[in-house]
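This report refers to the structure that appears directly beneath it.
Omission of a single protein chain aside, the complex is shown with its protein chains in their original locations.
We just call them A, B and C in the order they show up, numbering each chain from 1.
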Amino acid sequence: MRHADEYMESLKEMVPNVYMGGEVLNRSEVPGNDILCATFDLAHLPENDGIFTATSHLSGEKINRFCNIHQSVDDLLKKQEMTRIGARTVGGCIARCMGIDALNALSVITKQCDMAHNTEYHDRFLAYIENFQKNDTVGCCAQTDVKGDRSLRPGDQADPDLYLRVVERRSDGIVVRGAKAHNSFAPLAEEIIVTPTRFLRENEKDWAVAFAVPGDAKGVKLVVRAAKHRDRMPELAGLLSGKGECESLTIFDDVFVPWERVFLCGENEFGGQLAVLFALFHRHSYTGCKPAITDMLMGTAALVAEYSGIEREDHVRSKLAEFITTAELVYGCGQAAAYKSVKTPSGTMMPDMVYCNVARKHAGECLFHEYNLLADIAGGLPATLPYDTEFTSPEVGELVQKYLKRKDGVSVEDIYKCYAWIADFTCSSMAGVLQYAGLHGGGSPIMEDIAILGTYDIESKKEIARKLAGITKK
Amino acid sequence: MRHADEYMESLKEMVPNVYMGGEVLNRSEVPGNDILCATFDLAHLPENDGIFTATSHLSGEKINRFCNIHQSVDDLLKKQEMTRIGARTVGGCIARCMGIDALNALSVITKQCDMAHNTEYHDRFLAYIENFQKNDTVGCCAQTDVKGDRSLRPGDQADPDLYLRVVERRSDGIVVRGAKAHNSFAPLAEEIIVTPTRFLRENEKDWAVAFAVPGDAKGVKLVVRAAKHRDRMPELAGLLSGKGECESLTIFDDVFVPWERVFLCGENEFGGQLAVLFALFHRHSYTGCKPAITDMLMGTAALVAEYSGIEREDHVRSKLAEFITTAELVYGCGQAAAYKSVKTPSGTMMPDMVYCNVARKHAGECLFHEYNLLADIAGGLPATLPYDTEFTSPEVGELVQKYLKRKDGVSVEDIYKCYAWIADFTCSSMAGVLQYAGLHGGGSPIMEDIAILGTYDIESKKEIARKLAGITKK
Amino acid sequence: MRHADEYMESLKEMVPNVYMGGEVLNRSEVPGNDILCATFDLAHLPENDGIFTATSHLSGEKINRFCNIHQSVDDLLKKQEMTRIGARTVGGCIARCMGIDALNALSVITKQCDMAHNTEYHDRFLAYIENFQKNDTVGCCAQTDVKGDRSLRPGDQADPDLYLRVVERRSDGIVVRGAKAHNSFAPLAEEIIVTPTRFLRENEKDWAVAFAVPGDAKGVKLVVRAAKHRDRMPELAGLLSGKGECESLTIFDDVFVPWERVFLCGENEFGGQLAVLFALFHRHSYTGCKPAITDMLMGTAALVAEYSGIEREDHVRSKLAEFITTAELVYGCGQAAAYKSVKTPSGTMMPDMVYCNVARKHAGECLFHEYNLLADIAGGLPATLPYDTEFTSPEVGELVQKYLKRKDGVSVEDIYKCYAWIADFTCSSMAGVLQYAGLHGGGSPIMEDIAILGTYDIESKKEIARKLAGITKK
Partner (left out) sequence: MRHADEYMESLKEMVPNVYMGGEVLNRSEVPGNDILCATFDLAHLPENDGIFTATSHLSGEKINRFCNIHQSVDDLLKKQEMTRIGARTVGGCIARCMGIDALNALSVITKQCDMAHNTEYHDRFLAYIENFQKNDTVGCCAQTDVKGDRSLRPGDQADPDLYLRVVERRSDGIVVRGAKAHNSFAPLAEEIIVTPTRFLRENEKDWAVAFAVPGDAKGVKLVVRAAKHRDRMPELAGLLSGKGECESLTIFDDVFVPWERVFLCGENEFGGQLAVLFALFHRHSYTGCKPAITDMLMGTAALVAEYSGIEREDHVRSKLAEFITTAELVYGCGQAAAYKSVKTPSGTMMPDMVYCNVARKHAGECLFHEYNLLADIAGGLPATLPYDTEFTSPEVGELVQKYLKRKDGVSVEDIYKCYAWIADFTCSSMAGVLQYAGLHGGGSPIMEDIAILGTYDIESKKEIARKLAGITKK
C-alpha cells in the first residue's frame, strides 16, 4: 500500500493535460488532492485495519480497500463502512470510490460477456486489476456521456461523437472519440475507467465500449472546474479551509487504447448492463457516503444548538431525530443490500438491486430538506458572518468579538469557527456542489425509479390485491 | 402444532367475559377469529415450512413460529418474513405477534432481573413458555395503561389504578387492579401477557409488575369494539367481506395471579426496560407488517391503474416507485436490525434498537401519504360505488353494469370487485382502524423519536463537526 | 325563502326513483337531508343575513344565496364565507353549492354561446333561474361521465352512452342517454343540472349538451350509496350521530328534456368551456369548504390536546400552526380570486382561474396530512373507544368510566363525547368519504395542474430567466 507522498509524486510526473481558468495545471495543484491523500493515510491507521484495507483475492496481499474486488458479504459491509468514515473525515466526497465501483462492475460483466461470446475480456481485466492493486492506483470512472439532444439516441445525433464511441479498430487496439461529463476528481486519478452510459441497440455497437487509459494518455484532455472552501487565517481556520474539489469534462480526442486495456467492444447488450452495474455498485457506495453527509449535518446542527443553548428544545430534538432517521434508513438498507448480495460467475459479489436503489433514492430526496433543517437551527449568521480579517482587525476586531459572544463557557473563537464552518459547508459554492452531487451523483432520482421499477416484481403485488378483492385472474 | 379448528374449539370453551354492543359474547363470535385461524393454517402449508415454523430451543420440537423465542439472526429474519407474508395474506394485522413479542422481551428481562436481584423469574418464564409452545397458545400483550392525567406519574394520579398495579401480595400469588387500553385482538387470545408501560421510580414498585393470565381469568373483563368489512353477496365478495378485527379495553378488576405466572413484581428499574424491550421486539415485527400494508396498497394501485389503462403513465409509475421505496426501506432496515441483533444473557436475540426504530418511524410517517397515493390513482369511485344490491338488482342492475364498464377484456364484475375492495380497504371504518394502528401501534411517532434519541450517539457526531470546524474541545 | 319543512314536504312528494340497498327509497329517508335543511335554517338566522342571503339581480328580492348568480366581488366573497360557515356547521360538505356553481357557469356560457351562434340559451337560462330563485330550489350538478375506457374519446367508446349524449332531437325537446358518476347529494336535489365533463371535438356534438331536469323526471334513476355516522345514545350523542351523506350514480335512461330546459346542444366548443367553468366556480366554493374542514380538524385537535393536558407542548403548537396555515392560505387565495374576479358579458362575475386552482390544489394535497396530524395528537383511542352500550352498561359501565377518566375538571362524559366525535370524524366510513371528496371533489389534483398550466403565462417567466442569463431570444 502506497503512502500519500508517493501518490503525490506520481501525480507530479503525469503529463499536464488539465485545463482550468485558462491555464494548463500540474495535477499537484488541482483542488481535492488532499482528499485522495487521505485515502492513503487512513489505510495506514491501525484503527482502520480491515476497514480501509482488504486482502486481494488475486495476490493474497493486504491492499487498500479502494482497490478491492468484493468477494464476500463482509467485503461489501466494510466498503460501506469505509465510505462513511472516509467521507465524514474529509468533509464530503471521498473521491476514490468511482474507480473501484467501475472495476467491480467490469469484473462481473467481462466474465458474463466471455461466457456469452467467448471473448477474453475477463482475463484482460484480471491482469489489469492485479496491477492496479499492486500499484495502489487511483482510478476514476468516466461514464456520463454529454448526450447532445436528449430526445435522440446515440446513433441519431447530428454529431455521433456526443456519445463516446470507437472510431477505429486496429490490430493493436482501438481509437475512441467523445467526451464524458461530470467526471468528479478525474484530474487526480491516475487511471480513467470508461464505461457506457445507457442501453444500446444492435446498431449501436460502436458505442458499446469499455476500457481504461492513464489519465494523461495522448488525446485525453480534462476541462476542469473547481470549488473551494474559503481560505481563513490559521487561528480561525477549519480543517478544510482553502481546500476543495474538482469536476472534469473529460474529452477523448481520438485516443488510442491497446487491446489489453479494452474490456468491452461491440457487445451491445453488455453495454447497458455495465452501465446499470456501475450504477449499482456506486449507489451502494452512496449508502455509505450519504449517511456521512448526514452525520456532518446532524453533528453540526447539534453543535450549533449546544452553542446557542437550544439543544434540549423539542423542535431541535425532533430535527435531530429526522437526521438520524434519514442516515440510518439509508445506511441500514445499504447493509441489507450487502447481506442480500449474490455471487456472480466472476466470484464478485453484487449487492441487492432494490435495497441499493431505494436507499440512494431516499438519500437524494432528503438532501435539500436536511440543509433546510440545519439552516433553520443555525439561524441567519452563516450568511452574514464577518470575515476573519474583521474578527482580528485592530480597528474593529475587539468590537466584532464583543458582539459575537454567546453563552458563557464557549469562547468567541469557537463560536466563530463553528459558524465559519457552517458558512463553508452550507452557504458557499462548495455547498452547491455537494447539493448537486447528492442529488445527481450515481444517478438522478428518476434513474433510481427506473432501476427500481425495472427490477421489482409488481405483478406479485397485483396478485395479492386480486386475491383480497376476490378476483380470479383470467 | 394445532390446527385452526382446535383453536376455535378452545375459544368456545372459554368463560364469556367479552362485552360488546350491550351483550356478552362467546369468543367464537368475535370479529377477527379468521385471522388467528390463518396463523395456524399458514403454518401447515409446505411452502411456509421454516418460515411460519421454528424449532423450539427448549423441546427441540417443530413449533409455530408465533410461539418461538428467537435464538439466532435467522430466527429474526424469518419472523420478519413471516409477518410480511401473514399480514398481506389476511389483509391487515396478523394479530398474533403482540403476544410473542412480549414473551421475547420477558425472556430477556427475567434473566437480567434474576442476575441483578437473585430472583427466579427466568425459570418461571421458561416453564411458562415451554407449555405455551407445546399448546401452540395464542397470546396477546396488554401494555398501554389508560394513564389518566398525562401530566402526572402513576403514583400521583387521583386514582392510583389508572396504571395497573399490585394491590395485594399473598403467599400464593398477587392481586392486580387496573386497565390496559388499545389491546388489539385480546378477546381472541387464550393468554394475556401483561407488561408495564413506562419507566418507573423507586417509589413506584407496585406498578412494576409483569405476568400472564388466561383471557378468561376471574376478574378480567374485555370491553370490546370491532370494525368489519362490508358484507357483500358471494358473487361480488372479496376475501375479507364481512370479516373484521377487534380492540379491547381490558380491565383487571382485582385479578389473582399465582406466583408461577408472575414475571416481575417490584423491581422497578426493570419495569421500564421491559416496556422498552417489548416495544423493540414489536417494532421489529412492524418492519414486517408495515411493508405488507404497503404491498397491499401498491398492488391495489397497480391493479386499478391497469383496469383504468393508466398503468404506464409517468405519474402512476412514480407513485409505484414511492410505494416500493417505502416498503423496502422499512423492510431492509428491519433486516439490518436482525443482522445486527445481539445475544442477550438469556440466549434470546435482541434486534438493533436504532434500525428498528427508524424503520418503524418511517413507516408510520408515510402511511397517510400512501393512502393518499392510492386514492389519487383510484379516483372517486371507492367513495361512490353502488351497492351489490343495485349491481344485481332486477330493476337497475343491467344499467349499473352497463355504466361501470371500463376497458375491453376486463369483466364488469372484476371492475366492481376491484373497487369494492378499494372501498373496504381505504374508505371504511376498517381503513380508519388501519390508519390509526399504522400510526400508533407499537408506539406513536414521538415514542420512536424518544427511543432513537435515547440510544444514538449524538456526541460522536458533534465531534465530527468540531474536527471539521477546527475546534479543539475544552 | 323557504323553510326546511317546506323543502322536506317537497321531497316527500317527489316520485321515488332512488335505489339503495335493494329498495326504492322515499327521498325523505335519504341520509343527508338534514344538511340541506340546514341551508334553509341558516339563511333565516339574523346573524347570517347578507351572508346566507343575497339580493336577486333579476327580481330584486332577497333570496337564499345558494340560488344567487354572482354580480359583484362582494357576492363571491360572501359565497365563500357562507360556504365556510355552512360546512363547519353541518360537519362536512354543505351539499348545495354544486347546483349553484353549475348555474353560474351556465349563466356565463349561455351568453357567450348566444353571442357566437345567435342561439337563445341565455334567455332560457334567465327564465329558468328566475323560477329557481323564486322557489328557493335545491339543485345539484351532474357532470362527471362514467367514461368507460379512459384511453378512448367519447365517440370512440365501444358503447357511445358511456358519455351522456343526445340520442334524439325532437320539435319539443331532446332525448338524452348516459350516466353521471359521483353525483353527491343528488337524491336530495329537486333539480339536476347536467353539464359536459370535457373538451369535445367537432365530431362530438352529440355529447355537447347541458340541461336541467327535475330529479324525478321520467327515465332518471338514482343508484345511491350512503355513509353515516354511528348512532349513539342521546346522552353521549354528538350533533351528527346517526346522520350521514349520500352519493349517486345518476342514470339517464332516455330522458326527455323540453327545449326551455336545454342550455347547450351541439355547440361543441362551449361544451369544454362549460366543463372548465363549472370546475372554476366549484373550486372557488372549495376555498370556502376546505378551510371549514381544517377548522374542524384544528378545533378538534386543540380540544383533545386540552383534554389531554398537552395543549402547550411545542409539537402540538407547531401542528396547530400547520392547520392554520393550510386553512388560511386556501381561504386567502379564495379571497384573492374574488377580488380579482372579472365581469363576463352576462354580468356574472368569474373568479380568478389561477388563484382558485392553486388554492384547491393545495387544499387537496394537504388533506391526508391533516388527518395524520389530528390522529397523531389524538392517540390511538379513536380506533379503540368502547361503545356507548358499555359506557352505560350496568355490568361494566362503572369500570369503563373509571378507566376513561383523564384530568380533573373534565367530565368523563365529555372525554367520551370528544373521542366519539374523533372516531366518527376520522376513523369511520364517513371519514373515508370526506378524504376522497377532499381529494377528488371539484377535480382531482391532476386536473388542477392541467387548469393551472393551461392558463399560466410560463413564457413570460422564461423571458425573465433569459434576461438574467444574458440570452437574447432569437
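In this text, contacts are C-beta pairs under 8 Å (C-beta built on N, C-alpha and C of every residue); 3 or more make two chains touch, one makes a residue touch a chain.
Keep in mind that what you see is a predicted model, and the values were worked out from it rather than measured.
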item: Neighbouring displayed chains - absent chain, whole complex; value: A, B, C
item: Selected from A:E168, A:E235 or A:D253 as touching the chain missing from the view; value: A:D253
item: Selected from A:K134, A:R153, A:K205 or A:K221 as touching the chain missing from the view; value: A:K221
item: Sole contact to the chain not displayed, among C:K361, C:R406 or C:H440; value: C:K361
item: Selected residue (touches chain absent from view) among C:P46, C:G60 or C:G470; value: C:G470
item: Residues in subunit B touching the chain absent from view; value: 313-315, 318
item: Absent-chain interface as seen on subunit C, which is shown; value: 88, 91, 236-241, 295-296, 298-300, 302-303, 306, 317-318, 320-321, 324-325, 328-329, 331-333, 335-337, 339-340, 354-355, 358-359, 361-362, 414, 417-418, 420-421, 425, 448-449, 452-453, 456, 458, 460-471, 474
item: Positions on subunit A contacted by the hidden chain, ascending; value: 19-22, 24, 144, 146, 148-151, 158-159, 161-162, 178-179, 181-184, 221, 223-225, 247-249, 251, 253, 308-310, 315, 367-369, 371-372, 375-376, 379-387, 389-390, 393, 395-396, 399-400, 402-408, 423, 426-429, 431-433, 435-437, 439-441, 444-446
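Quick note on the criterion: only the chains that are shown with their structure count from here on.
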item: Distance from the mean Cα position of subunit C to that of subunit B, given in whole angstrom; value: 38
item: Centre-of-Cα separation between subunit B and subunit A, whole angstrom; value: 40
item: Junction residues of subunit C, two or more chains touched; value: 315
